[in-house]
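Omission of a single protein chain aside, the complex is shown with its protein chains in their original locations.
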Amino acid sequence: MGSPMNERVSTVPSPAPWSVRTKREARQAAIKSWLEGMVYLCPSLLLFGVFLFYPLGRTMYLSVFHTDYQGHPTEFVGLAHFVALLQDASFWHSLKATVLFAALTVPTTVAVSFGLALLAHETRKGIGIFRTIFASTMGMSVGVASVIWMFMYNPAIGIINRLVSAIGGTPVSWLLDQDTALYAVAAATIWMNIGLTFLLLLAGLQNIDPSLYESARIAGMSYWRQLWTVTVPLLSPTLFFVTTVSLIQALQTFGQIDFLTKGGPVEATNVFVYAIYREAFVNYQFGSASAQALVLFLIIAIVTFLQFRFAERKVHYQ
Amino acid sequence: MKIARATAHYVLLCLCSVVILFPVAYALLMSLMDGAAILSGRLWPEKGTLVNYEAAFQQAPLGRYLWNSFFVAFMITVGRLIVSSLAAFAFVFLRFPGRDRWFYVCIATMLVPWEATVIPNFLTIQALGWTNHYAGLIVPFWAMAFGIFLLRQQFKQIPHELYEAAQLSGMGNFRFFCRVVLPLSKTSLVTLAVYSFLDAWNMYLWPLLVTNDDRVRTVQIGLKQLQTQEIASSWGVVMAAAVIAMLPTLLLLFAGQKQLRKGLMQGAIQ
């Protein structure tokens, strides 16, 4: 700091030299601004710390331990959980179910939503009503949607089987048959996800400069040509975003599974998150469940990385 | 030619609408039919009856479930708005060492799937004694990286000159935040609020883990309870409960639709 005051002889201490004073003030100002910034950030950082970073670390910690029923680690086992997982047929089955589920839901949701967005993009009388209808499934929460679809899938009195019988087919136990269960849940999931995906794609469409379409019309391009030349490339950032988010969401599906099939029948719908849930909160194997959670984290990270590496190259940013 | 095209367009729109609305319409119709009528396989109620709705409220504390969901979702939304907007404000207007680094830290949290944290979080909540408590349902979700990101994008659009003018006139940061930044960002705030509320209302795994009794049970889990109790006997009651449970979110969606679309347009462009 500056020269101590008590060394001075004169009664009035003269101010510190200019350079020292500004340096000190600058430092104080820097500390003050840092404090102020941190005050605004504090809630977020604190919450992230307690509910995200700490648990992440703890999951990694727990994954290398045996745990007791209270979740306390008891015995260090190293990578034993991971090894056991790779050798567990149930794990691979679960992985297969998850991948199949994602492959069923994501492309279909995006394709259907894209089609709906194209339909709803034109300006016609009353188009607002249709836009609201198409977006409505966003307001269907998982419990509501699941219970309705569960009823629709009911083998005896559900509407789907009634329709099937009416056209002469044999009714199927959609949710109880291991060949159809995953598809049934996928159908319900697609329906649930259409709302938000549609809104996002519609927003993307409306962001495209209309003069590009006009230029195409003047050049004589047909509707499909315009779609391919103008719409898809200019929508590609939104399409990419929507696909990535949907994929990550699909890998994390839980609610409908728990509601409709509870992972069955015979583990046909035992997607990853459900398996983790079962392992941790039904079997109380927190250690091994933590290991599975980390594997899921890794899978999601890899998938996202691959998406960005390969799919993003095709995206045309402006 | 143009008329043909328009007609085809409307026909397609209507067809798609029918398919999309079918489950909801079906639930509504079933909810207005009594048990016998449902079992007999009718599609249309002979005479509409509200008996299912009464039963829904009697056989399960549906009102309680709804209130819990509403309270939890509301508190989460408000908390998220406050926490995210404060952080976004700091990231855009305040200058302090390490600011950008902290921003990347927040963004990094978006990469972590919450399954990787759910087990220890459950244990934490248990240790805090927050199970079967509103706090356990609400507090962990107040920090939202997506919210910070969205609001930061929005705040950046506010001309920096406004901030400089405020500083010159002696307006403090917090007052600037409250009086200028927040009012100018209404669209994004509403978008975030609507999205947050729907997201919170929709939570399933966490309330399943953290709640055990009907006092704090949310409507998603409540529906599950109701369905297991009523299985095969009173689907009408279950459908009635579903219809009631979907009303709040549908209403919110309709009310916030325009804002949501505007906000998504701004936010979806990255």
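Letters A and B name the chains as they come in the text, with residue numbers starting at 1 for each one.
In this section, a residue touches a chain if its C-beta (ideal position, glycine included) is under 8 Å from a C-beta of that chain, and two chains touch if they have at least 3 such contacts.
Definition applied: contacts and distances are computed from a predicted model.
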Should one name the undisplayed chain from "ABC transporter ATP-binding protein", "Succinate dehydrogenase cytochrome b556 subunit", "Peptidoglycan-associated lipoprotein" or "Helix-turn-helix transcriptional regulator" using UniProt, the answer is "ABC transporter ATP-binding protein"
Going by the whole complex, the chain not shown touches A
Cross-chain touch to the chain not pictured, restricted to A:L46, A:A84, A:A219 or A:L298, is A:A219
Which of A:C42, A:M60 or A:V230 touches the missing chain? It is A:V230
Contacts from subunit A to the absent chain lie at residues 209, 211-212, 214-221, 225, 229-230, 233-234, 236, 316, 318
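Here is the rule we go by: only the chains that are shown with their structure count from here on.
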Cα centre of subunit A to Cα centre of subunit B, whole Å, reads 14
Counting only contacts in the complex, subunit A reaches subunit B at residues 30, 33-34, 36-38, 40-41, 43-45, 47-48, 50-56, 58-59, 62, 71, 116, 119-120, 122, 124, 127, 130, 132-152, 154, 156-157, 159, 162, 191, 194, 199-200, 202-204, 206-207, 237-238, 241, 248, 251-252, 254-255, 258-259, 273, 276-277, 280-281, 286, 289-290, 293-294, 296-297, 300-301, 304
Seen from subunit B, its contact residues with subunit A in the complex are 6, 9-10, 12-13, 16-17, 20-21, 23-24, 26-27, 30, 38-39, 41, 43, 82-84, 86-87, 89-90, 94-99, 102, 105-106, 109, 111-124, 126, 139-140, 142-143, 145, 148, 173, 198, 201-202, 204-205, 208-209, 219-224, 227, 232, 235, 238-239, 241-242, 245-246, 249-250, 252-254, 257, 260-261, 264-265, 268-270
